[in-house]
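Pasting in a structure now, in structure tokens, and then I'll have a few things to ask.
Here the complex is missing one protein chain, while the rest keep their positions.
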Amino acid sequence: MSAGSVTAHAAPSAWGRVRTYRPPSRYLPVLATCALFFGMFAIGGVRYEGFASSQVVLNLFVDNAFLIVLAVGMTFVILTGGIDLSVGSVVALSTMITAWTLRDGWPPVAAVAAVLVVSTGLGLLMGLVIHYFDIQPFIATLAGMFLARGLCYLISIESIPIRDRTFFDLSAAQIPLPGGLYTTPAVVIALVVVGIAAFVLHRTTFGRTVYAVGGSESSALLMGLRVARTKVGVYAISGFCSGLAGLLFALYMLSGYSLHAVGMELDAIAAVVIGGTLLTGGRGFVVGSVLGVLVLGTIQTFISFDGTLSSWWTKIAIGVLLLAFVVLQRLVTRRQP
Amino acid sequence: MSRVTGHPLFWPLLALALLLVVNVVATPSFLDVRVQDGHLYGNLVDIARNGAPVLLVALGMTLVIATRGIDLSVGAVAAIAGAVACVWIAGGAGEGSAGKALTGCAIALVVCLVLGLWNGFLVSVLGIQPIIATLVLMTAGRGLAMLVTDGQITTVNNATFSRIGGGFVLTLPVAILIALAVFGLTALLTRRTALGMLVESVGINPEASRLAGVRARTIIWTAYVFSAVCAGLAGLMIASNTNAADANNAGLWIELDAILAVVIGGTSLAGGRFSLGGTLVGALFLTTLAATIPNIGIPSETNYLFKAVVVIVVCLLQSPQARASLAVRRRTRPAPVEAGAAA
Partner (left out) sequence: MTQMDVQPPGVATDPAGPVIEMRGISVAFGGVPALSEVDLRLLPGEVHALMGENGAGKSTLIKALTGVYSIDGGTITVDGEEHRFSSPAESQAAGISTVYQEVNLVPNLTVAENMLLGREPRRWGGIDTRAMNRKAAATLDRLGIAVDPASELGTHPIAVQQLVAIARAVDVDARVLILDEPTSSLDADEVEKLFAVMRTLRGHGVAIVFVSHFLDQVYAIADRMTILRNGRLVGERMVRDTTQLELVRLMIGRELEVLDRIDREVSAADGRASGAPVLKALGLSRKRSLEAFDLELYDGEVIGIAGLLGSGRTELARLLFGADTADTGEVEVRSTRRRLRSPRHAIDRRIAFSSENRRAEGVIEDLTVADNMLLALQASRGWLRPIPAATRTRLVEEYLEALDIRPRDPHALMRTLSGGNQQKVLLARWLITQPEVLILDEPTRGIDIGAKAQIQQLVADLARKGMSVVFISAELEEVLRLSDRLVVMRDRRKVDERPNDDLTVSRLLEIIAGETTEARHV
């Protein structure tokens, strides 16, 4: 007479199971993104010559490796129900610090360490302010955004080129793949980050606490979970990812400039949302965010293949696609419990 | 004493006062105003005039935030408004006529109304989260503005139009008058009618409000329309100031300033109770800050840094105070359970 659910123990045939398979509703948004991505790619392949080639797919990763890392960090924050508006500015700051320290003769390893320490420190600071002073994440990270951008200007108003040998080589390096294809070290780094993030989110207490805080922070607290550590930690992680993304971006642009990455935080947020993570927290997967980045990248590829679109049509196109995606996601999640 | 310090406007006003003091220390003649050719001049006047667009946008933003939403598209809407008005005025005959100026502005505002309806539709009918719903227009909007101006910066030559941003009436700048008029109208509308209370109710608990018969959907929709129209007015002001419509740069990042003004003024981003007076103080604070930086000799590169520090300090000052002003003090650190409630 219990109102609990009954676990069915009938044993259907293998084919029966395949036929009636319905993925758990929590995977639906990511699957929708996946479908959208393949759909867009198919349309592109039909419309444009040479669109549907493997190298084009790989180039999506190559050109957006930094955004993937950024989106991973943002996913952690959004899963707890927060948001991080500072990431674009921290990317810019990272490129500035990289260029500046390298120009002063620092060894590359030290430059990298400096960037990661500063970016993680900034993230940690924001997390502490958000949790212990109870300031809304939007405002605290907005202040962080101004702070980071301000520090950029403090370092230098003009752009600083990166001439370091190691960076140069890394930037141009290509990792050959079978079939005449190639990828870059940046992509490998990005994918490793994604793998680590997925492991942390699904197989560690910290990661599960991230989901718990997003689902119900008060419950997580009463359950005795380490909420404070988690809430502060996700911002530190986002800071670290921003720093790393900044390094990858520096590899890409080979310069440090205060006007880099303006508005990149919105790209990261869009990617995470497209990837199926709910802004209210508690639901989402890093794989989804990666797919979100790929969707955004595909839009850019569409535009560059088309060649005829003026810059304002680009903006409109991105807006329309974002809208289409968000409405689709809404229709799908409406059916969820 | 605690009645004074407990008042929600106390901290923002104090911050503003301190800022003015700093300015006066740096430039003793800071507060001087003078009348010249029947016009009022002075630093304070400039601050108020420069702050008018931000105040307008922030007023609309206050209502949207009170319904638990946010409107990131206001900058783009402002750009669109300026673009539509300028293209209308500059196109065809009679560029300088007052009639053209008025119809141009009217058309621009109607367009903004439609954009507000669009945002409101996404949020209140489709149930899309406000930050994403308005992000769509924020992204596409500038493209739309550029479409209207065909990628050019459209200049206009119209005395009536220029008066919006640069004109004077009875010694006061028109911009300030418009901003104050909208402020007064909004205050009247929200506090003399039940609109304010209903907005707060919807923001605090939308489901309970719905069950009590509040037309939550209509209220939320109205808030976004209002926000868009305010942004449109601000856009007209900005375009009038430069006598041109720059689709790319008009109102750039004004949404951030508006949100900051609202938050500094004491309204919580989580929705619910809001304070128009607080938003006014917040907007004045931000524009005063922008004027302070060159005034006390800080290089403009450190603009951002300064802004960041000040925002952090003001918000920190506010946060325990905001809790205290609700007359229920939270107990230990992060215990999110309500204090003093039923045992």
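We just call them A and B in the order they show up, numbering each chain from 1.
In the analysis below, a contact is a pair of C-beta atoms (placed from the backbone, for glycine too) under 8 Å apart; a residue touches a chain by one contact, two chains touch by 3 or more.
Since the model is a prediction, treat every value here as computed from it, not as a measurement.
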For the chain not depicted, the shown chains it touches: A, B
Listed residues A:Ala220, A:Ala236, A:Ala268 or A:Leu296, member touching the removed chain: A:Ala220
Residue, one of B:Ile204, B:Leu269, B:Ile293 or B:Leu317, that touches the chain absent here: B:Ile204
Among A:His131, A:Arg283 or A:Lys315, the residue in touch with the chain that has been omitted: A:Arg283
Contacts of chain B with the absent chain, listed as residue ranges: 192-195, 197-198, 200-201, 204-205, 207-215, 219, 272-273, 326-329, 331-332, 335, 337-343
Interface residues of chain A (partner: the chain not displayed): 1-7, 24, 26, 199, 203-205, 208-209, 211-212, 214-216, 218-226, 282-283, 337
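As a working rule, only the chains that are shown with their structure count from here on.
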Between chain A and chain B, centroid-to-centroid distance (C-alpha), Å: 31
Residue ranges of chain A touching chain B (in the complex, touch as defined): 83, 129, 131-136, 138-140, 142-147, 149-151, 153-154, 157, 217-218, 221-222, 227-228, 266, 269-270, 273, 279-280, 310-320, 322-323, 326-327, 330, 334
Residue ranges of chain B in contact with chain A within the complex: 70, 122, 126-129, 131-133, 135-147, 151, 247, 256, 259-260, 263, 268-270, 301-309, 311-312, 315-316, 319, 323, 333-337
